[in-house]
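Got a structure for you, questions after.
Selected chains from the complex are presented in situ; the others are not included.
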Amino acid sequence: MSDKVTALDLPMVDPLPEETRQYFDLCEDKLGMVPNVLKAYAFDIDKLNAFSALYNDLMLAESGLSKLEREMIAVVVSAVNHCWYCLVAHGAAVRALSGDPKLGEAMAMNWRAVALSDRHRAMLAFAEKLTEAPSKMDEADRQALRDAGFSDRDIWDIANVAGFFNMTNRVAAATDMQPNDAYHSQAR
Amino acid sequence: MSDKVTALDLPMVDPLPEETRQYFDLCEDKLGMVPNVLKAYAFDIDKLNAFSALYNDLMLAESGLSKLEREMIAVVVSAVNHCWYCLVAHGAAVRALSGDPKLGEAMAMNWRAVALSDRHRAMLAFAEKLTEAPSKMDEADRQALRDAGFSDRDIWDIANVAGFFNMTNRVAAATDMQPNDAYHSQAR
(Lines give C-alpha, C1' and ligand atoms only; values in the text may rest on other atoms or scores of the structure.)
Protein backbone atom coordinates (compact mmCIF):
# COMPACT_ATOMS: atom_id res chain seq x y z
CA MET A 1 0.00 0.00 0.00
CA SER A 2 1.41 3.35 -1.06
CA ASP A 3 0.81 6.01 1.51
CA LYS A 4 1.76 8.90 -0.76
CA VAL A 5 -1.38 10.99 -0.74
CA THR A 6 0.11 14.43 -1.31
CA ALA A 7 2.70 15.98 -3.60
CA LEU A 8 5.11 16.13 -0.68
CA ASP A 9 7.59 13.43 0.17
CA LEU A 10 6.56 12.88 3.78
CA PRO A 11 6.17 9.15 4.44
CA MET A 12 4.17 7.88 7.39
CA VAL A 13 6.03 6.97 10.51
CA ASP A 14 6.92 3.30 10.16
CA PRO A 15 5.96 1.39 12.15
CA LEU A 16 3.03 3.42 13.39
CA PRO A 17 2.68 3.65 17.17
CA GLU A 18 0.24 1.18 18.61
CA GLU A 19 -2.39 3.82 19.39
CA THR A 20 -2.32 5.15 15.84
CA ARG A 21 -2.48 1.69 14.37
CA GLN A 22 -5.59 0.99 16.42
CA TYR A 23 -7.14 4.29 15.31
CA PHE A 24 -6.46 3.43 11.67
CA ASP A 25 -7.88 -0.06 12.17
CA LEU A 26 -10.98 1.50 13.64
CA CYS A 27 -11.29 3.72 10.57
CA GLU A 28 -11.03 0.67 8.33
CA ASP A 29 -13.73 -1.05 10.32
CA LYS A 30 -16.14 1.85 10.45
CA LEU A 31 -15.44 3.64 7.18
CA GLY A 32 -13.92 0.88 5.09
CA MET A 33 -10.80 3.01 4.64
CA VAL A 34 -8.26 5.18 6.39
CA PRO A 35 -9.05 8.69 5.14
CA ASN A 36 -6.04 9.98 3.26
CA VAL A 37 -5.88 13.15 5.32
CA LEU A 38 -4.93 11.00 8.31
CA LYS A 39 -2.20 9.29 6.33
CA ALA A 40 -0.95 12.67 5.21
CA TYR A 41 -0.53 13.86 8.79
CA ALA A 42 0.96 10.53 9.94
CA PHE A 43 4.54 11.54 9.14
CA ASP A 44 4.41 13.17 12.59
CA ILE A 45 2.17 11.58 15.20
CA ASP A 46 1.87 14.72 17.33
CA LYS A 47 0.54 16.62 14.33
CA LEU A 48 -1.84 13.80 13.48
CA ASN A 49 -3.15 13.72 17.03
CA ALA A 50 -3.60 17.47 17.29
CA PHE A 51 -5.42 17.60 13.97
CA SER A 52 -7.63 14.61 14.79
CA ALA A 53 -8.55 15.91 18.21
CA LEU A 54 -9.72 19.22 16.82
CA TYR A 55 -11.55 17.53 13.95
CA ASN A 56 -13.31 15.10 16.26
CA ASP A 57 -14.35 17.81 18.69
CA LEU A 58 -15.77 19.98 15.93
CA MET A 59 -17.50 17.39 13.84
CA LEU A 60 -18.50 14.70 16.30
CA ALA A 61 -18.90 16.22 19.77
CA GLU A 62 -22.16 17.49 21.25
CA SER A 63 -23.50 20.53 19.47
CA GLY A 64 -26.73 22.33 18.68
CA LEU A 65 -25.81 21.57 15.10
CA SER A 66 -26.48 18.07 13.85
CA LYS A 67 -23.62 16.13 12.31
CA LEU A 68 -25.28 16.58 8.95
CA GLU A 69 -25.45 20.33 9.42
CA ARG A 70 -21.76 20.42 10.23
CA GLU A 71 -20.99 18.44 7.09
CA MET A 72 -23.18 20.79 5.05
CA ILE A 73 -21.09 23.72 6.28
CA ALA A 74 -17.92 21.80 5.48
CA VAL A 75 -19.00 21.24 1.91
CA VAL A 76 -20.29 24.75 1.28
CA VAL A 77 -17.02 26.25 2.54
CA SER A 78 -15.10 23.80 0.37
CA ALA A 79 -17.20 24.73 -2.65
CA VAL A 80 -16.20 28.38 -2.29
CA ASN A 81 -12.58 27.30 -2.13
CA HIS A 82 -12.95 24.61 -4.82
CA CYS A 83 -11.21 22.10 -2.54
CA TRP A 84 -10.96 18.74 -4.28
CA TYR A 85 -10.19 16.70 -1.19
CA CYS A 86 -12.88 18.14 1.07
CA LEU A 87 -15.61 18.24 -1.56
CA VAL A 88 -15.07 14.57 -2.32
CA ALA A 89 -14.80 13.36 1.27
CA HIS A 90 -17.41 15.57 2.90
CA GLY A 91 -19.75 15.53 -0.08
CA ALA A 92 -19.91 11.78 0.50
CA ALA A 93 -20.63 12.42 4.17
CA VAL A 94 -23.56 14.68 3.35
CA ARG A 95 -24.95 12.06 0.99
CA ALA A 96 -24.54 9.32 3.59
CA LEU A 97 -25.86 11.23 6.61
CA SER A 98 -28.84 12.68 4.77
CA GLY A 99 -29.67 9.65 2.65
CA ASP A 100 -30.17 12.28 -0.06
CA PRO A 101 -27.54 12.11 -2.82
CA LYS A 102 -28.90 15.24 -4.43
CA LEU A 103 -28.36 17.24 -1.26
CA GLY A 104 -24.69 16.31 -1.25
CA GLU A 105 -24.33 17.42 -4.86
CA ALA A 106 -26.11 20.69 -4.19
CA MET A 107 -23.86 21.56 -1.26
CA ALA A 108 -20.83 20.98 -3.46
CA MET A 109 -22.18 22.84 -6.46
CA ASN A 110 -24.46 25.66 -5.32
CA TRP A 111 -26.47 25.59 -2.13
CA ARG A 112 -28.66 28.44 -3.36
CA ALA A 113 -30.04 26.22 -6.11
CA VAL A 114 -32.04 23.85 -3.95
CA ALA A 115 -34.90 24.22 -1.51
CA LEU A 116 -33.63 24.47 2.07
CA SER A 117 -35.17 25.49 5.38
CA ASP A 118 -34.71 29.08 6.51
CA ARG A 119 -32.45 27.72 9.24
CA HIS A 120 -30.16 26.09 6.72
CA ARG A 121 -30.14 29.05 4.35
CA ALA A 122 -29.12 31.36 7.21
CA MET A 123 -26.44 28.92 8.37
CA LEU A 124 -24.94 28.50 4.91
CA ALA A 125 -25.14 32.18 4.01
CA PHE A 126 -23.15 32.94 7.17
CA ALA A 127 -20.55 30.27 6.40
CA GLU A 128 -20.23 31.45 2.82
CA LYS A 129 -19.74 35.11 3.72
CA LEU A 130 -17.30 34.17 6.45
CA THR A 131 -15.31 32.25 3.86
CA GLU A 132 -15.41 34.84 1.11
CA ALA A 133 -15.21 38.08 3.02
CA PRO A 134 -14.26 37.56 6.67
CA SER A 135 -13.32 41.21 7.11
CA LYS A 136 -16.89 42.29 6.39
CA MET A 137 -18.59 40.25 9.13
CA ASP A 138 -20.55 42.30 11.60
CA GLU A 139 -23.29 42.15 14.20
CA ALA A 140 -26.01 41.95 11.55
CA ASP A 141 -24.59 38.63 10.41
CA ARG A 142 -24.73 37.20 13.92
CA GLN A 143 -28.23 38.58 14.40
CA ALA A 144 -29.41 36.86 11.22
CA LEU A 145 -28.38 33.56 12.77
CA ARG A 146 -30.13 34.37 16.04
CA ASP A 147 -33.25 35.31 14.08
CA ALA A 148 -33.12 31.88 12.45
CA GLY A 149 -33.14 30.25 15.87
CA PHE A 150 -29.46 29.68 16.51
CA SER A 151 -28.03 30.21 20.00
CA ASP A 152 -24.72 31.95 20.66
CA ARG A 153 -23.19 28.55 21.23
CA ASP A 154 -24.48 27.44 17.83
CA ILE A 155 -22.94 30.53 16.26
CA TRP A 156 -19.63 29.56 17.81
CA ASP A 157 -19.91 26.11 16.28
CA ILE A 158 -20.87 27.41 12.85
CA ALA A 159 -17.90 29.78 12.94
CA ASN A 160 -15.50 27.10 14.04
CA VAL A 161 -16.61 24.49 11.55
CA ALA A 162 -16.47 27.04 8.74
CA GLY A 163 -13.09 28.19 10.00
CA PHE A 164 -11.75 24.66 10.23
CA PHE A 165 -12.54 23.88 6.60
CA ASN A 166 -10.96 27.13 5.53
CA MET A 167 -7.86 25.65 7.14
CA THR A 168 -8.09 22.15 5.73
CA ASN A 169 -9.06 23.40 2.26
CA ARG A 170 -5.77 25.29 2.21
CA VAL A 171 -3.68 22.45 3.60
CA ALA A 172 -5.14 20.20 0.92
CA ALA A 173 -4.62 22.74 -1.85
CA ALA A 174 -1.07 23.51 -0.79
CA THR A 175 -0.07 19.87 -0.72
CA ASP A 176 -2.23 18.49 -3.55
CA MET A 177 -3.86 16.08 -1.14
CA GLN A 178 -5.83 13.33 -2.91
CA PRO A 179 -9.01 11.86 -1.42
CA ASN A 180 -9.55 8.12 -1.29
CA ASP A 181 -11.13 6.90 -4.51
CA ALA A 182 -13.75 5.00 -2.57
CA TYR A 183 -15.65 8.19 -1.71
CA HIS A 184 -16.75 8.77 -5.29
CA SER A 185 -19.23 5.92 -5.43
CA GLN A 186 -20.47 6.13 -1.84
CA ALA A 187 -24.11 6.84 -1.10
CA ARG A 188 -25.02 7.66 -4.70
CA MET B 1 -12.37 40.70 35.62
CA SER B 2 -14.80 40.49 32.73
CA ASP B 3 -14.09 37.56 30.50
CA LYS B 4 -16.39 38.69 27.71
CA VAL B 5 -14.03 38.93 24.80
CA THR B 6 -16.41 38.21 21.93
CA ALA B 7 -19.88 39.32 20.86
CA LEU B 8 -21.23 35.97 21.97
CA ASP B 9 -22.60 35.24 25.40
CA LEU B 10 -20.41 32.26 26.24
CA PRO B 11 -18.94 32.70 29.73
CA MET B 12 -15.88 30.77 30.81
CA VAL B 13 -16.40 27.62 32.79
CA ASP B 14 -16.42 28.66 36.45
CA PRO B 15 -14.46 27.54 38.27
CA LEU B 16 -11.89 26.57 35.69
CA PRO B 17 -10.46 23.07 36.03
CA GLU B 18 -7.16 22.94 37.85
CA GLU B 19 -5.16 22.18 34.70
CA THR B 20 -6.66 25.13 32.86
CA ARG B 21 -6.11 27.43 35.81
CA GLN B 22 -2.44 26.46 35.83
CA TYR B 23 -2.18 27.04 32.10
CA PHE B 24 -3.70 30.48 32.47
CA ASP B 25 -1.39 31.26 35.37
CA LEU B 26 1.54 30.24 33.21
CA CYS B 27 0.34 32.62 30.52
CA GLU B 28 0.16 35.44 33.06
CA ASP B 29 3.68 34.67 34.16
CA LYS B 30 5.22 34.40 30.74
CA LEU B 31 3.13 36.84 28.70
CA GLY B 32 1.76 39.13 31.36
CA MET B 33 -1.77 38.23 30.27
CA VAL B 34 -4.08 35.41 29.34
CA PRO B 35 -4.60 35.87 25.61
CA ASN B 36 -8.26 36.57 25.00
CA VAL B 37 -8.55 33.79 22.45
CA LEU B 38 -7.99 31.30 25.27
CA LYS B 39 -10.69 32.94 27.37
CA ALA B 40 -13.00 32.82 24.38
CA TYR B 41 -12.59 29.05 24.04
CA ALA B 42 -12.78 28.48 27.81
CA PHE B 43 -16.57 28.09 27.82
CA ASP B 44 -15.78 24.49 26.86
CA ILE B 45 -12.55 22.99 28.11
CA ASP B 46 -12.39 20.28 25.46
CA LYS B 47 -12.55 22.90 22.76
CA LEU B 48 -9.92 25.00 24.52
CA ASN B 49 -7.62 22.03 24.80
CA ALA B 50 -8.03 20.94 21.20
CA PHE B 51 -7.40 24.45 19.95
CA SER B 52 -4.38 24.99 22.21
CA ALA B 53 -2.80 21.68 21.32
CA LEU B 54 -2.96 22.43 17.60
CA TYR B 55 -1.75 25.97 18.12
CA ASN B 56 1.17 24.87 20.25
CA ASP B 57 2.21 22.18 17.83
CA LEU B 58 2.12 24.53 14.88
CA MET B 59 3.71 27.58 16.40
CA LEU B 60 6.05 26.21 19.04
CA ALA B 61 7.14 22.66 18.11
CA GLU B 62 10.28 21.75 16.19
CA SER B 63 10.22 22.98 12.61
CA GLY B 64 12.49 24.04 9.81
CA LEU B 65 10.72 27.38 10.17
CA SER B 66 11.82 29.60 13.01
CA LYS B 67 9.18 30.83 15.44
CA LEU B 68 9.58 34.27 13.91
CA GLU B 69 8.94 32.91 10.44
CA ARG B 70 5.78 31.21 11.62
CA GLU B 71 4.59 34.48 13.16
CA MET B 72 5.41 36.31 9.94
CA ILE B 73 3.15 33.91 8.05
CA ALA B 74 0.47 34.36 10.69
CA VAL B 75 0.49 38.12 10.25
CA VAL B 76 0.62 38.11 6.46
CA VAL B 77 -2.37 35.76 6.28
CA SER B 78 -4.20 37.94 8.78
CA ALA B 79 -3.42 41.04 6.72
CA VAL B 80 -5.11 39.54 3.69
CA ASN B 81 -8.14 38.77 5.84
CA HIS B 82 -7.97 42.08 7.76
CA CYS B 83 -8.26 40.15 11.05
CA TRP B 84 -8.19 42.59 13.96
CA TYR B 85 -7.46 40.02 16.65
CA CYS B 86 -4.64 38.21 14.88
CA LEU B 87 -2.96 41.30 13.47
CA VAL B 88 -2.80 42.81 16.94
CA ALA B 89 -1.64 39.71 18.79
CA HIS B 90 0.72 38.25 16.22
CA GLY B 91 1.97 41.63 15.00
CA ALA B 92 3.20 42.07 18.57
CA ALA B 93 4.84 38.65 18.39
CA VAL B 94 6.74 39.56 15.23
CA ARG B 95 7.93 42.77 16.84
CA ALA B 96 9.01 40.95 19.98
CA LEU B 97 10.68 37.95 18.35
CA SER B 98 12.52 40.04 15.75
CA GLY B 99 13.35 42.98 17.93
CA ASP B 100 12.34 44.98 14.85
CA PRO B 101 9.11 46.95 15.33
CA LYS B 102 9.13 48.00 11.70
CA LEU B 103 9.10 44.38 10.55
CA GLY B 104 5.96 43.71 12.56
CA GLU B 105 4.25 46.71 11.01
CA ALA B 106 5.31 45.68 7.52
CA MET B 107 3.92 42.17 7.90
CA ALA B 108 0.59 43.65 9.00
CA MET B 109 0.45 46.31 6.31
CA ASN B 110 2.21 45.08 3.17
CA TRP B 111 5.06 42.61 3.18
CA ARG B 112 5.99 43.57 -0.37
CA ALA B 113 6.97 47.04 0.79
CA VAL B 114 10.05 46.11 2.77
CA ALA B 115 13.35 44.43 1.98
CA LEU B 116 13.21 40.71 2.78
CA SER B 117 15.40 37.73 1.93
CA ASP B 118 14.45 35.64 -1.09
CA ARG B 119 13.53 32.89 1.35
CA HIS B 120 11.05 35.09 3.14
CA ARG B 121 9.57 36.55 -0.04
CA ALA B 122 8.96 33.04 -1.38
CA MET B 123 7.45 31.92 1.92
CA LEU B 124 5.10 34.89 2.16
CA ALA B 125 4.12 34.85 -1.51
CA PHE B 126 3.06 31.21 -1.04
CA ALA B 127 1.09 31.98 2.13
CA GLU B 128 -0.59 34.96 0.48
CA LYS B 129 -1.65 33.06 -2.64
CA LEU B 130 -2.84 30.14 -0.52
CA THR B 131 -5.01 32.57 1.43
CA GLU B 132 -6.38 34.52 -1.52
CA ALA B 133 -6.77 31.83 -4.15
CA PRO B 134 -6.40 28.33 -2.72
CA SER B 135 -8.01 26.75 -5.77
CA LYS B 136 -5.20 28.02 -8.01
CA MET B 137 -2.31 26.39 -6.15
CA ASP B 138 -0.26 24.04 -8.22
CA GLU B 139 3.10 22.32 -8.47
CA ALA B 140 4.85 25.51 -9.59
CA ASP B 141 4.00 27.08 -6.25
CA ARG B 142 5.56 24.21 -4.33
CA GLN B 143 8.57 24.25 -6.61
CA ALA B 144 9.11 27.95 -5.92
CA LEU B 145 9.44 27.08 -2.24
CA ARG B 146 11.86 24.26 -2.96
CA ASP B 147 13.89 26.60 -5.14
CA ALA B 148 14.11 28.98 -2.19
CA GLY B 149 15.57 26.21 -0.06
CA PHE B 150 12.53 24.85 1.71
CA SER B 151 12.14 21.11 2.27
CA ASP B 152 8.88 19.24 1.76
CA ARG B 153 8.49 19.19 5.53
CA ASP B 154 8.90 22.98 5.56
CA ILE B 155 6.25 23.29 2.86
CA TRP B 156 3.92 21.28 5.07
CA ASP B 157 4.55 23.65 7.93
CA ILE B 158 4.05 26.77 5.82
CA ALA B 159 0.78 25.34 4.53
CA ASN B 160 -0.45 24.40 7.98
CA VAL B 161 0.45 27.70 9.63
CA ALA B 162 -1.16 29.62 6.80
CA GLY B 163 -4.16 27.32 6.98
CA PHE B 164 -4.45 27.69 10.74
CA PHE B 165 -4.66 31.47 10.58
CA ASN B 166 -7.23 31.26 7.83
CA MET B 167 -9.24 29.37 10.45
CA THR B 168 -8.60 31.66 13.41
CA ASN B 169 -9.09 34.81 11.34
CA ARG B 170 -12.58 33.58 10.56
CA VAL B 171 -13.38 32.49 14.11
CA ALA B 172 -12.32 35.92 15.31
CA ALA B 173 -14.26 37.74 12.59
CA ALA B 174 -17.39 35.67 13.15
CA THR B 175 -17.40 36.29 16.88
CA ASP B 176 -15.95 39.83 17.01
CA MET B 177 -13.11 38.59 19.19
CA GLN B 178 -11.18 41.43 20.83
CA PRO B 179 -7.43 41.20 21.50
CA ASN B 180 -5.98 42.15 24.86
CA ASP B 181 -5.21 45.87 24.94
CA ALA B 182 -1.74 45.16 26.25
CA TYR B 183 -0.52 44.01 22.84
CA HIS B 184 -0.75 47.47 21.33
CA SER B 185 2.19 48.95 23.21
CA GLN B 186 4.38 45.83 23.25
CA ALA B 187 7.79 45.85 21.61
CA ARG B 188 7.31 49.21 19.95
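By letter and in written order, the chains are A and B; residue numbering begins at 1 in each of them.
Quick note on the criterion: a residue touches a chain if its C-beta (ideal position, glycine included) is under 8 Å from a C-beta of that chain, and two chains touch if they have at least 3 such contacts.
Predicted model only: the values in this text are computed from it and were never measured.
Trainee: Copy number for the full complex, please, knowing 2 are shown in place.
Mentor: Oligomeric count for the entire complex in this file: 6 copies.
Keep this in mind: only the chains that are shown with their structure count from here on.
Trainee: Please tell me the distance, in whole Å, between the geometric centres of subunit A and subunit B computed from their C-alpha atoms.
Mentor: So the centroids are 22 Å from each other.
Trainee: What residues on subunit A touch subunit B, complex-wise?
Mentor: So the residues of subunit A touching subunit B come out as 7-10, 43, 46-47, 49-51, 53-54, 57-58, 61, 81-83, 126, 130-131, 134-135, 137-139, 141-142, 152-153, 155-156, 158-160, 162-164, 166-171, 173-176.
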